[in-house]
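Notes follow once the structure below has been shown.
All protein chains but one are shown in place.
Chain nomenclature is as follows: A and B, assigned in order of appearance, with residue numbering initiated at 1 for each chain independently.
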Amino acid sequence: MSPVSRGFHRRRQDPAQTAGRVPPGQYVTKDFPVLSAGPTPHTALDRWSFSVGRGGQQKTWSWAEFRALPSEDVTVDIHCVTKWSKLDTVWQGVSVDTLLDLAGHDGPFAMAHCDGGYTTNVPVADLTGGKAWVAYAYDGQPLEPEHGGPARLLVPHLYFWKSAKWVRSLELRDTNDPGFWENYGYHIYGDPWREQRYAGD
Amino acid sequence: MAGTALRRRLTWQVAKVSAVTTETASVRTLTLDVPDWPGHQAGQHLDIRLTDEDGYVAERSYSIASAPGEPVAITVERLEDGEVSPYLTDELRTGDDLELRGPIGGYFIWEPEDGGPLLLLAGGSGVVPLRSILRLRERTGSTVPVRLLYSSRTLDDVIYRAELDQPARGVEVIHTLTRHQPPGWAGYARRADGVLLAEVAWPASEMPLAYACGPTSFVETVSQALVQSGYPPERVKTERFGATGGT
Partner (left out) sequence: MEAVDGNAIGGLLHEVFSAEMTSAATVCGNCGDARPVAELVVYLRAPGTVVRCRTCDSVLMVFVTVHDRMCVDLQGLAVLG
């Protein structure tokens, strides 16, 4: 380890308040860091759509149609592979269960496609059973572009790179093909509780 | 000498802080005693690495403020929500260790034989590497004409103010204060734009060399304006800090 820098410490929350909720190797932050691999897209709502399906069989919603779907308020802990965790984050969005039911499609795997070209893969079993949402509000406010607005995928039980920002579709596939970060060495699944950060972990 | 510097291995080493100088309310210059310093070129930077007791590591890059031949120094602006900069400006003391590697960079550098005239464009703490260039010019007795356009929020935010108020012969310093100006201020009072650049920049026909450093939006604005006015792109060197300086 490098020599310790006298008096330097990262910002962190009191460990006593967070016992049992922080996966191995993570630290709790009160900030909401913005991480990005590219420029922030800005898609006008009147041109935004969201699709679920495969090939030519897609169910697509416009923004108005999407916002008319039943939504949920959820409070979840989120864990970024860069080691910060944020507890009790509040989101509003449409459950992926709802979207898959309406689309009439099924797994086993899904690839999220996003404005700007970002992709990430998630097994459909990890998107259903109340485990995932397409979220359009954070902390009671419309989701800001830098945090993934108009809408992002929210899959809090996996590392947060799987909660794809600027999501536009879930493409259902038969194979678990790697998305953007998975292609560059990150873990194909990404369970923070088993510390699956990189391929082979 | 430059060739050797480019081919060497770059390794982390521990330096000692030998002096801390207050430049403005939020800016400090750290003079460093670096045991294995190979020398540097004007415009280069170094990387700093901080490690806490849990092994958490933060790395940042800072431009070298001193000229080749002077003790190594970096100038750091404290950013309000910064993770690293407040530590460097407020916590670090003379005698403390600081892990660094450098010097780094071979693009954003100026040597007297590169000539001029020079157009230096500084946005906030982007003035740091340009000050290294100015000090090198003076140390070597270069007579290349220089214009420095320096954009700051207020007069109190101007770094190296005393030095820049007494520029060397052949150096012209043009300030623009974007947020607040003192009473009677007759200088520029807005963010740099194409019109301001046209009034300040050497004409393209003089084959100037331009160096633009600062926040990304500042560098984009000034560099694009220069290229549009006829500066060849390869004679406009750019260094973008991101939205908020070096963090």
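Going forward, contacts are C-beta pairs under 8 Å (C-beta built on N, C-alpha and C of every residue); 3 or more make two chains touch, one makes a residue touch a chain.
For clarity, every value in this text was computed on a predicted model and none was experimentally measured.
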item	value
Of A:P39, A:G55 or A:P70, the one touching the omitted chain in the full complex	A:P39
Hidden partner chain, residues of chain A it touches	33-39, 80-82, 116, 146, 161, 181, 184-186, 198-199
Touching residues on chain B - with respect to the absent chain	5-7, 9-10, 45, 47, 61, 101-102, 104-108, 215-217, 233, 237-244
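The working rule: only the chains that are shown with their structure count from here on.
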item	value
Parts of chain B lying in touch with chain A, wherever the complex brings them together	12, 14, 49-58, 81, 83, 87, 91-92, 96-99
Touching residues (chain side chain A, partner chain B) in the complex	1-11, 27, 31, 83
